[in-house]
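Got a structure here, written out as structure tokens. Questions coming.
Removed: one protein chain of the complex. Kept in place: all other protein chains.
So that you can tell them apart, the chains are marked A, B and C in the order they are listed, and the count of residues begins at 1 in each.
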Amino acid sequence: MKSPIPDYLRRVLEDARPHDSGQPASYIDVLAKADTSRSAVAVATVDGSVYSAGDDDVEFSIQSISKPFVYALAIQDQGLAHVLKRVGVEPSGDAFNRLSLEPGTNRPMNPMINAGAVAAHALVVSTNATVDQRVDRIVQVLSGLAGRQLQVDEAVYAAELKDANRNMGLAYMLKAAGMISCDPQEAVKGYIRQCSINVNVRDLAMMAATLSNGGVQPVSGKRIISQESVRQVLSVMTTCGMYNSSGDWIASVGIPAKSGVSGGIIGALPGQLGLAVFSPRLDEKGNSVRGVIMCKQLSHDMGFHMMDVSQIAGASVRSWTAIIAGGSKQNSGCRQAVTVFELRGAVRFAGAERLTRAVMNELEKSHPNIDTDPSLDEDTHVCAVIFSFRDTYSLNDVARRLIHENIRRLSLTMNVVIIDSAGVLRLPLNQEGDFRKVSVVSTEAEARVQIGGMGCRVVNKDSL
Amino acid sequence: MKSPIPDYLRRVLEDARPHDSGQPASYIDVLAKADTSRSAVAVATVDGSVYSAGDDDVEFSIQSISKPFVYALAIQDQGLAHVLKRVGVEPSGDAFNRLSLEPGTNRPMNPMINAGAVAAHALVVSTNATVDQRVDRIVQVLSGLAGRQLQVDEAVYAAELKDANRNMGLAYMLKAAGMISCDPQEAVKGYIRQCSINVNVRDLAMMAATLSNGGVQPVSGKRIISQESVRQVLSVMTTCGMYNSSGDWIASVGIPAKSGVSGGIIGALPGQLGLAVFSPRLDEKGNSVRGVIMCKQLSHDMGFHMMDVSQIAGASVRSWTAIIAGGSKQNSGCRQAVTVFELRGAVRFAGAERLTRAVMNELEKSHPNIDTDPSLDEDTHVCAVIFSFRDTYSLNDVARRLIHENIRRLSLTMNVVIIDSAGVLRLPLNQEGDFRKVSVVSTEAEARVQIGGMGCRVVNKDSL
Amino acid sequence: MKSPIPDYLRRVLEDARPHDSGQPASYIDVLAKADTSRSAVAVATVDGSVYSAGDDDVEFSIQSISKPFVYALAIQDQGLAHVLKRVGVEPSGDAFNRLSLEPGTNRPMNPMINAGAVAAHALVVSTNATVDQRVDRIVQVLSGLAGRQLQVDEAVYAAELKDANRNMGLAYMLKAAGMISCDPQEAVKGYIRQCSINVNVRDLAMMAATLSNGGVQPVSGKRIISQESVRQVLSVMTTCGMYNSSGDWIASVGIPAKSGVSGGIIGALPGQLGLAVFSPRLDEKGNSVRGVIMCKQLSHDMGFHMMDVSQIAGASVRSWTAIIAGGSKQNSGCRQAVTVFELRGAVRFAGAERLTRAVMNELEKSHPNIDTDPSLDEDTHVCAVIFSFRDTYSLNDVARRLIHENIRRLSLTMNVVIIDSAGVLRLPLNQEGDFRKVSVVSTEAEARVQIGGMGCRVVNKDSL
Partner (left out) sequence: MKSPIPDYLRRVLEDARPHDSGQPASYIDVLAKADTSRSAVAVATVDGSVYSAGDDDVEFSIQSISKPFVYALAIQDQGLAHVLKRVGVEPSGDAFNRLSLEPGTNRPMNPMINAGAVAAHALVVSTNATVDQRVDRIVQVLSGLAGRQLQVDEAVYAAELKDANRNMGLAYMLKAAGMISCDPQEAVKGYIRQCSINVNVRDLAMMAATLSNGGVQPVSGKRIISQESVRQVLSVMTTCGMYNSSGDWIASVGIPAKSGVSGGIIGALPGQLGLAVFSPRLDEKGNSVRGVIMCKQLSHDMGFHMMDVSQIAGASVRSWTAIIAGGSKQNSGCRQAVTVFELRGAVRFAGAERLTRAVMNELEKSHPNIDTDPSLDEDTHVCAVIFSFRDTYSLNDVARRLIHENIRRLSLTMNVVIIDSAGVLRLPLNQEGDFRKVSVVSTEAEARVQIGGMGCRVVNKDSL
């Protein structure tokens, strides 16, 4: 049996192919002569599968798509605070090659326009590194992101260098403004080499997927970019990635993205996947015509829009009280119960808050669930509380802290048993601390044993 | 037992209180005389709980925070396509009261600056509605969002109207540019009434939570804003919500937001919650000084940053093959097995892709799991495939379609049983269609029965 | 015999007529329907002759050509210092209808763009005048400039008022910025009435000639605009009169000018003449196509370019020593001479400086002109100095002061006789002052008498 995903990508590609408006970039011959029939699309998941269609092994120069990654590298090498002194984060409302220095700070408006990208490049390794040192580091890191050794296309580099007057102009302006420390000529040469690295859509998809995966390359499992850098890069891609149509892109496509003049576009959907498209004909804003069409199609079909709340899922909380001993209602007085709180899904603040509320509600009652469960009555004795994290997919920090606090407070008056096979809760257990009366077990069977040890006899084991 | 959340909010508030720089807005007396000691914070969850601290019942005029909601209303009433002809979506790089008409289209750059907000206001109800009709509708909808009847503050309205020259100027410019159809005076009057609606932080938090909840008011459960509008509004809040510091806001706070001149700020974290802060002293950009501090604190503490991939969780897939009959390896030839695919969590494309991959892998093997499971061998016969969605929290459209396709393809050659108690899969079952050989059941017990009916005798029922 | 000037103007007009590109202004019907065949040209001299050709009695609304005159009026009514607080003088680099408030001061950039013109209008009479008071004054003054009673074209006014949204917008913005004190609606209404005053090219040429004549209407001889206002108005017309092509206009045409949307253009060549052209088709900058062609032709043919130094003439100084008694060289010892300084032309600093130099040179010699004039020798006695202003066309202040000083110093040691029939020198003569030893006479004959009275017998009367 074949996966339907490649079929889908092929269909997306074929649907875009008839759109043959636009022209390839004409400022250098090597781009102007691009085969405009070439088109490709690739999707890489955060656990490392790559799907692609079309000319997925055709290489092209990465151009501006290098910008977010080199910005990340600058943050890595110099720290965010220092980078922010040299490059801003505000959308400029301008085309990619405008100077756009920020009034007051003299910073280039953001790292996605050329001026900001040159300034970011000049921060890689250190402010007094050589061109070779910077480019070597960049090629190495981009290769790491792509999962294979990438190369500078020397023909593209030579052609771009001959046509580098505008970037030279920007670099000297940046130098004059104190925004780069190195020789402007070196900054431009390095920047152009960075832009001349060859990639294909599969490489780009994997590089984007690394951003989506928080900086850890999905296949190699290596952390290549820090979480802090990834957050910053994705933020800037969101507001500035598509130049002066960034607002429109976020509203209509809803994925942090970056395009390049050779016809590539990447998109990084946080936590989910990276995508890349390629086709040389550009629209008047410098974005690949077919590339934009494919991205819109993918976003629409696959629910990729960041702001599409319907696509976002949270966590759920279920709570109930289980009679664990004592049998029928007639046999009241000796019935024993445990209250179980089960938290399912990917839990962030909202999920933890729901659990907190459930705990509050439960414990405000004098007797458990009397109102809703006819099998319970006033004589039922709640002998323990169980928290089950068996189906908790993940907890973020605030959720964990909030749940810890719930457990701490409860454990002052109740026996508390935690079922946490995957260890998501990370309770700081020790003999002296807040949680010394709390037991953590891995399975329901162990929980039953534990409750038994509390003097409760567990009869109805299915209820847990 | 008390919830720790109010304590936390109180601490956030107290930590912000010593920051007493800035001044309240001075352009009208009624704002200039605001009690600058007033401060409040509120958080509302997408299922309707509201937590707050400080002066949470103090009312203030909503001002610019009305903009995203009225923009949503304009989209509702006129359709997105029409609204986009009158108001753009690009960040302007300008302060809130700049004219900023987009070259070429003449549209105000976006609906978060005054010009765009006036244009959006003028689209509410219809282009030939009266001021009263528009304002009535807006008050009604904002009341619906807040969950209580809101009122226009007539003193604020009167003062703002006296000082409305700049907005009058914008409105006449918009009229000249063909961006509003009604009388400019009426547009401004209506817009000012809209800005003069009184709210408190609890109202605002609930209004924001409605956005986070995809347009459905958490408490009333009523859909007030369409999903399409919400997506558009949150997108525009992301790129333009904080005027010319939107880029910095997204990078540092990471929540779609909007601030108002009376000292309020809202933030809407999609799928999770709405938050609102209030304190009258403004910084030089017109944002509440303490409000910004509180938002940064909340974002940092609670992992609210949209681009913080570490906060984002996906789905997991587990698959295994269970020997359901035949016993020991010696007894080969008559051993029967089922392959089980279990999908857990909130499933979007990435999760469904993972399932697809698991299915592909499994079925490419001539025999199930022979390599990894020593209890299996070549003689084991796989008699059915089971998909378990018992722990699938949610499926989005693309995930559902992809899984349907997997099942369809598998069912051409295999018996397929689906365990889907919650009905998340929504298979279009009928006698003729693609899925006529697929059984859907609610529990594992039913699955066992079903497999039995296929000629498989289930012995090891725990394995399912 | 007929004057060749009308023939010349007719030829200029006919040469321009074939140029039929461009379109009349289309924003209001009454302009859009203009008869595009209409063309006219007129020239008015600073002493009141008017020459014209073509449709010189066709009336059209004055539109923006009213701006310089109303700016002058504002200066008249409020003083330049006050006007400068409300309207700047810098070229904006923008089209006529841009807002262009100056950063820092909030002033509209200059009074030739609409915003500045509205602000200037609102200063006429007084800041709390009524629309009627302002318009009455403007109509009266413009009528005085034109030399006949002008009228507001009510059809144009009505149409412009209906389409006044942009100007209303500007006016409200100006109000918000504190640049106008009156109701913005009133400012716009008055401004539009001002623009709707009907004129023909002969009116306009006379109005421009009044500027060229320093503010005195050439025919009536009445001072209508103060010298200070004229200087300011001509300066602003020079740098800002033709909107964003002012630099090109000054470089290529070289005449302070102003154009209007109904197809008129005026030019004011200081000290010489006013010109006006009219034809409704406008180029993309809003200037009359044929009008621009005619202005360029006139400037080229007639040497009107302000910066064409070849067209500028100064003054000349002649000095010589005349033997007035004593006869031949052999008869030395009793020969007597006078030194004569004759100043011809329009004398400003440069001419007076030349005279000063001649006086210095002359008096540094021990004996007059010995080197150059063989008839003189050491025994010749210079008994007086004569200054002849018979051919001095005019003296400006600095020239007068400088010559006074020369005379004062000379008279300390010499007899000085002034021939000044036209009274250009204005010596402050009295019995006590600096000039008590100076005689002023009207003719050479009187000078001879005067010298005779000094003990010199004048023999060679032709030499004086």
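By our rule, a residue touches a chain if its C-beta (ideal position, glycine included) is under 8 Å from a C-beta of that chain, and two chains touch if they have at least 3 such contacts.
All of these numbers come straight from a predicted model, not from anything done at the bench.
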Considering the full assembly, with which of the depicted chains is the omitted chain in contact? A, C
From the listed residues A:A158, A:A176 or A:L412, report the one that touches the chain absent from this view. A:A176
Specify the residue from the set C:R86, C:R134, C:H305 or C:R448 that touches the hidden chain. C:H305
The one of C:T36, C:Q185, C:S220 or C:S394 in touch with the missing chain is C:S394
Residues of subunit C in contact with the chain that isn't shown? 1-5, 45-47, 49, 51, 88-93, 109-110, 211-215, 227, 230-232, 234-236, 238-240, 244-248, 250-251, 254, 256, 270-273, 301-316, 344-346, 348-350, 353-354, 356-357, 359-360, 363-364, 391, 393-394, 396-398, 402, 405-406, 409-410
Kindly note down the residues of subunit A that lie in touch with the hidden chain. 99, 165-166, 168-176, 184
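Operating definition for what follows: only the chains that are shown with their structure count from here on.
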Please find the path from subunit A to subunit C through touching chains that uses the fewest steps, and give that number. 2
Rotation angle (°) superposing Cα atoms of subunit A on subunit B, nearest 5: 180
Interface check for copies subunit B and subunit C. Shared numbers divided by all numbers used: above half gives same, below half gives different; which is it? same
Between subunit A and subunit C, the Cα-mean centres are separated in Å by 72
Mean-CA-position distance for subunit B and subunit A (Å): 17
Provide the C-alpha centroid distance between subunit B and subunit C, rounded to the nearest whole angstrom. 70
Among the residues of subunit B, pick out those that touch two or more other chains and give their numbers. none
